[in-house]
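If you scroll down you'll find the structure; I have some questions about it.
Taken from a larger complex, these chains appear in their original positions, while the remainder are omitted.
Each chain carries a letter (A, B and C) given by its place in the written order, and its residues are counted from 1.
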Amino acid sequence: NDITDNEAFKALLAAKKSAEENNVLVNIAVVDAGANLKAFIRMDESYLGSIDVAIKKAKTARYFNIDTGELGELTQPGGIIYNIELSNNGLVSFPGGLPIKNKEGKIIGAIGVSGGTIEQDRAIATIGAKSILN
Amino acid sequence: NDITDNEAFKALLAAKKSAEENNVLVNIAVVDAGANLKAFIRMDESYLGSIDVAIKKAKTARYFNIDTGELGELTQPGGIIYNIELSNNGLVSFPGGLPIKNKEGKIIGAIGVSGGTIEQDRAIATIGAKSILN
Amino acid sequence: NDITDNEAFKALLAAKKSAEENNVLVNIAVVDAGANLKAFIRMDESYLGSIDVAIKKAKTARYFNIDTGELGELTQPGGIIYNIELSNNGLVSFPGGLPIKNKEGKIIGAIGVSGGTIEQDRAIATIGAKSILN
């Protein structure tokens, strides 16, 4: 199973609405089950550097089926997978990337949000990921 | 002046609607005045290889403020800018990329479409680019 | 649908057997439906440069659901998609890459072969792609 374009749009719009309500300026990326870019939006005045971070967060979340923030707990100095961020043309290992699951719990893609604090990015990504269940 | 996120969405949706009406499966990318990715959508079952081509078409159109198809007339063997495609981390020099202008005629971004024939891609890009004038 | 690891092995082995019978030394790559590497083998004494060519042939075939040799007919100087090889981190547009279809005709991956003549590479890729139907 793979996320559809309409589901990807739905996730983008839900995440963007949440960001606007919280006065956060973010970039939002959605990748499909193959970790390929499916949908993207950059809010006006959001960081230019967050374009790539948002995309890499989404890809990282699907590459390893993980909350990118949880990945980061394992990649610190002394961590069991220290410096794994150097693989796959660059991973992001702090919060803001999440797998997207369908109603059956199967991972069908992932979302990445960048531009706010890491807590804000994660909260917005969560709202985007869950929006497709409605 | 710069394209807004709402205008970018509008362009994506107008282009996607046109593609659907013509039974073409495309990827659609919009970049801003700085040639940075602003919005993107990949239609279900469209070519995976068109993700990058659509983005590069949009960037190319803004890099040189040109219809990418017109650029291609100058880059052939013997052409005045032969092989310029090798610059800028890869340009695309066939139809499907167009600058986006505002009502005053100022270029505020660009759109790239990939997945159909080059004529279809250019027609869909034109509809997307013009949609923000309404 | 996506090619399985056993199907990918089957395609590799069928292609390798054909290469051996014809005294050709090749590299053989199989990618899945998401164009991600699924299986690979390099025959002893085959070209080192063919590792990347075989992988790019397989990816190209899946990126555009096409025989890579047919793609090459469109990318020559004056062709409608001249220089598209510069996209997607490098495409290969000569024979040896083919989509892999299941019994229902759905594309589930692709195979790329490099090391022989382009006719040999295409013939070996064809045998590999068809082997999973048996």
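A few notes on this one:
We adopt the following convention: contacts are C-beta pairs under 8 Å (C-beta built on N, C-alpha and C of every residue); 3 or more make two chains touch, one makes a residue touch a chain.
Worth saying up front: this structure is predicted, and the values here are computed from it rather than measured.
Counting every copy of the one repeated chain, the full complex in this structure comes to 4, with 3 of them shown.
Rule of thumb we're sticking to: only the chains that are shown with their structure count from here on.
Taking each chain's centre as the average of its CA atoms, chain A and chain C sit 32 Å apart.
Note on chain placement: the centre of chain A and the centre of chain B lie 25 Å apart, centres being C-alpha means.
Taking each chain's centre as the mean of its C-alpha atoms, chain B lies 29 Å from chain C.
Residue positions of chain B touching 2 or more other chains, listed in rising order: 48. Of all residues in chain A, those touching chain B in their complex are 2, 4-5, 8-9, 16, 32, 34, 36-44, 48, 51. Looking at the complex, you find that chain B touches chain C at residues 47-50, 52-53, 56, 72, 75-77, 83, 85-86, 90-94, 117-118. Residues of chain C touching chain A in their complex: 32-36.
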